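What follows is a set of notes on a single structure, which appears directly below.
Of the protein chains in this complex, one is absent; all others appear in place.
Let's turn to chain A:
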Amino acid sequence: MAAEKAEMDALKKECDGLRTQIEAARKGVNDGNMSSAAGSATDVGRVQLKLRKSLKGHLAKIYSMHWSSDSRSMVSASQDGKLLVWDTHTGNKLVAVPLKSAWVMSVAFAPSGNLVASGGLDNMCTVSNIKAASPKTLRELDAHTGYLSCCRFLSDTEILTASGDTTCCLWDLETGKQKIIFTNHIGDCMSLALSTDENTFVSGACDSLAKLWDLREGTCKQTFSGHTSDINFFPNGNAFVTGSDDCTCKMYDLRSDQEVITYQDASLNAGVTSLTLSNSGRLIFAGYDDFNCHIWDSLKGEKVGVLSGHDNRVSCTGVPADGMGVCTGSWDSFLKLWN
């Protein structure tokens, strides 16, 4: 027993030693900070977006939404047990997908627009074909031992999921089997974001770590500590932003391997539930528990606007590929489009 403990202590020590070295290496390249670099950027001024559309149709809290790559359709999931696919321009509902389990926590649209995936407390990711005459369940991916917190399609044949069982998983949709399991987190995985080149992805978990993974090899390339409730890539693919329920958002740079800026404001004491970025990466739209979505200037680190209008917590936000505006979904069962 004592020998085992000694071994563990030695390993822990080695681990800590390595971590200290990593921090030192990070400090070594840290020769500038964001506020000085952003000094030359033009001021964004006060951002005022107007409410353009309010999509009504769900009967219970909306937990998640995702834009289609055509920037017009969008799918949303609500705990009333339905997925609704909307044409955002007309406000019409295109498809309603009934769910076996109403406890849905995440939804995703395939880049082709043919498939949607959803999952939640049923521990499964259900993939449905919405282009069929009536939505057909294509696959039920059932291997996680914890709730499904996030899912993202790579293509019509591959999907990535994050689960409360602390693992993320890459599935082959043709066979319905797991291809790669990404284990390294020690807390529930809460969110994930794919890089644009689809070679890597970042995941955030309850152990307050964000990890960068190699999709091909299944290994964890880097770990960033901070916190995470939602996570998203900066459009040039070199950085990602995370939000958390300690009320702040942080941006981490992948090339210099460290946190570069924290977005916080003393007046904001509600946790961040979700966040998304505008096309140029200049604006961050973060949904908070205080029923608002606050807008941050990502480079200068200042709060530049707010989207108010929801009657309950903002649970999900998303900017479409063409960057036309931002959509916020809330527990008040409405989706609102702003620009």
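Everything that follows uses one rule, which is that a residue touches a chain if its C-beta (ideal position, glycine included) is under 8 Å from a C-beta of that chain, and two chains touch if they have at least 3 such contacts; residues count from 1.
Note that contacts and distances are computed from a predicted model.
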| item | value |
| --- | --- |
| Undepicted complex member, UniProt protein name, chosen from "Regulator of G-protein signaling 11", "AP-3 complex subunit delta", "GPI-anchor transamidase" or "Origin of replication complex subunit 4" | "Regulator of G-protein signaling 11" |
| Selected residue (touches chain absent from view) among A:I130, A:L194, A:L307 or A:L335 | A:L307 |
| Touching residues (missing chain, whole complex) on chain A | 4, 7-8, 11-12, 14-15, 18-19, 21-22, 25-26, 28-34, 37-38, 40-41, 43-53, 61, 63, 71-72, 88-89, 105-106, 121, 146, 149-150, 154-155, 157, 164-166, 172, 174-175, 184-188, 190-191, 196-197, 206-207, 216, 219-223, 229-230, 234-236, 238-239, 245, 253, 255-258, 260, 269-271, 273-274, 278-283, 289-291, 298-299, 305-309, 311-313, 315-316, 319, 322-326, 331, 337-339 |
